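Every protein chain of the complex appears in place save one, which is left out.
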Amino acid sequence: MEGNHSHGHELGFWRKYVFSQDHKVIGIQYGFTSLLFLLFGFTLMMIMRWQLAYPGQPIPIIGSWLGEDRAPQGIMLPEFYNQLGAMHGTIMVFLGIVPLAVGAFGNYVMPLQIGAPDMAFPKLNMMSYWVYFMGGVTMLTSFVMPGGAANSGWTSYPPLSDIATIGQTVWLIGMVFLITSSLLGSVNFIVTIIQLRAKGLTFMRLPFFVWAQFVTSFLLLLAFPPLEAAGVLQLMDRLAGTSFFLPSGLVVTGQPLNVSGGGSPLLWQHLFWFLAHPEVYVLILPAMGIVAEVIANNTRKPLWGYKSMVYAAIFLGFMSFIVWAHHMFMTGMGTIISTFFQTTTMIISIPSIIILTALFISLWGGSIRFTTPMLFALAFLPMFGIGGLTGLPLGLSATDIPLHDTYYVIGHFHYVVAPGTIFALFAGIYYWFPKLTGRKMNETLGRIHFFGSFVCMNAIFMPMFIVGLAGVSRRLWDGGAQYAHAQPVLHWNEFMSHGAWALGVFQIFFIVNLFWSIRKGKKVEENYWHATTLEWATPTPPPHGNFITPPEVFRPPYEYSVPGAKKDYTPQNQPMEA
Amino acid sequence: MEIPYTSKARPDTGLINAKLGIWLFLASEVMLFGALFSSYILLRVGAVEWPHHVLDVPLATVNTAVLITSSITMVMSWASLMMKEFKKYKIYMGATILLGFVFLTIKYFEYSHHFAIGEIPSKSTFFAIYFTMTGLHMLHVIGGMIVNSYFWGPGSKMWKTEPERFTNRIEVAGLYWHFVDLVWIFLFPVLYLL
Partner (left out) sequence: MELTHPEDIKKHVKVYITVFVSLLALTVITVTISYFNLSVVPAIVAALIIASIKGSLVASYFMHLISEKKMIYAALGLTVVFFLVLIFIPLLAMSDRIH
């Protein structure tokens, strides 16, 4: 009998709500923490966008709060711009999206969808959350270090990161916490999915959401450790004076560095991207999982090509480990190795296309309900399409030459993550809100949130392709203002910044809707969306242990509009007629 | 609903949860040490010269034998529980922990000697990777010893109430300890002999 299942006696406040071992509580903890970090990371960008729109102008209102060492007279220093840039990326990816997509949605929904009473290792689950929390606090602390937060990009390339200010050391320590949290979580997810599926729930009857989390967990399990190793090596360089990443003969501000040399900056890049490429599939797979659930439910049809989607997801996971150096085409690789990575990168687009196509075809002939979650899920499809297609020239070495490290890249990956993944996560929140609370979120506020966000996302990121094709580099504190080749496209900066601030305004509709609906949202029936998957078969909210009696599964996951059935949906745990 | 398959294997996979869990964790450790081995290769291939005969081979050979011996005492401690011989378990597990201490002591002498003559991590990429790899391995040895000590001491109370579950825990702890031995089996020739 596992420790926390203390039937028959009440847990105290701390054990019930703070140090809970219940996957649902932990999922909600991850959810609120990650949403706060997403808001914070977005705020950093909204501040950056002032400097990009109006370089050298004092930042209104908050300019004076930032202090003389960040923004003297309210004018952002380049050093502070670099901190904002590095931390925006780090926070959004590692403290925001992944904890929300995997930690929150995965933890809350997956055990319910497989008919399990909890995760396989509840204590480990609790530890995963608190180690994530400590990693987040560590990252935030870096802002108050002398010299400020990490400022060498989220990619932390040496030699710069090796000699950067103290904030970089704090970043590395924060990453060690986050990677540890991730490893504990991924072991838990994989064991839970393999071992705790309900009777009758074979692998090919799993909701696609669960398959997505399963593949994602393998990516986290096997790809993160090399970055942990690299982090240790960089800490050694910074604290023990080693030269893992410092080549011989380095001169810094006129002085030769007093180190042994003999190291390789490219070693960091290989180890970093070995993780960071699979990481982008960690960002997209859970989102695809959510979109699949919402589409099946709101078309009242089974998903088209479920098996293809599953095999595509598995193939995608595998391939993601062997494409990483397409981030390194400009590092002088020879034709053999470059060809290898270009080939694998082109091949990896195939499973993504299969999944996207299957989701599109799933709409055909559907009885589409344009609920708020469905709006976000539908928008995901073309937005992810744009993100994916714009990646193709980046994946070929020759076309990457003029595009590498320009705004084109920023546009590409933001399309996949922002109106891609984040839209899917919004869809998930609106969709599963009734499961957690027994209430629905307000549809009108939801539509305003959706349409406003959709327009603004495109206003921010579409011009980036134009600006990038003109040759404007990323990570420039003044948005390219000093460069002749940037002059014709500079006006887009102001436009994009207004888009970003407007996007911020539209998120207010979501925040208000979320908190208001928790208390005052319209109460709705059990299984409000008339869905087929197991999470809707528990009481609302699900009690500790989830299912009163262990469920048994008899059907595939999306038995909607089955010919001859009484209702247009047949839950997975409904027995076959005799 | 209780969490199933904590002691009884799930029929279709034939596994208990903890067994699958520890192997997955070990898989991630393979990637961790793999990254360090990869770093070693890249640094050595890119180096103009690479030191030879600066490490104490005889001492490290003794340490290799120490870890191998601790591996068999570890598996024997599990086997003793399978044969319901708790006293033998205590002896073998105690021996495993003691051998761990011997390993650490020898490493302490090794490191002190190097530090005393200025051979510190910053001296060269060779010493950087040597100290980092053996240091990380050493942290894993310490971690294993802490777990084993818990199971030798307060944790062993579980033998009286849930012997099967306790035996499984020792098997799982053993898998981790053997892995630590396995890493050394590759570390030793790579760092000391080549």
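Observations
By letter and in written order, the chains are A and B; residue numbering begins at 1 in each of them.
Convention: a residue touches a chain if its C-beta (ideal position, glycine included) is under 8 Å from a C-beta of that chain, and two chains touch if they have at least 3 such contacts.
Predicted model only: the values in this text are computed from it and were never measured.
Within the full complex, the chain left out of the display is in contact with A, B. Among B:Phe37, B:Phe131 or B:Trp159, the one in contact with the hidden chain is B:Phe37. Looking at B:Leu20, B:Leu99, B:Ala128 or B:Met145, the residue that reaches the missing chain in the full complex is B:Leu20.
Checked against the hidden chain, the listed residues B:Val54, B:Ile68 or B:Ile146 yield one contact partner: B:Ile68. For chain B, the residues in touch with the chain missing from this view are 7, 9, 13-16, 19-20, 23-24, 27, 30-31, 34-35, 37-38, 41-42, 45-46, 57, 61, 64-65, 68-69, 71-72, 74-76, 79, 82-84, 164, 167-168, 171, 174-175, 178-179, 181-182, 185-186, 188-190, 192-194.
The set of chain A residues touching the chain not shown comprises 194, 218, 222, 226, 264, 266-267, 270, 274, 318, 321-322, 325, 328, 332-337, 340.
One rule holds for everything that comes next: only the chains that are shown with their structure count from here on.
For the pair chain A and chain B, the distance between mean C-alpha positions equals 34 Å. Of all residues in chain A, those touching chain B in their complex are 1-2, 5, 116-118, 120-122, 183, 186-188, 190-191, 194-196, 221-226, 228-230, 232-233, 236, 240-244, 259-260, 262-264, 267, 270-271, 274, 545-547, 549-550. Across the interface of their complex, chain A is touched by residues 1-6, 10, 13, 15, 17, 20-21, 24-25, 27-29, 31-36, 38-39, 42-43, 46-48, 120-125, 128-129, 132, 136 of chain B.
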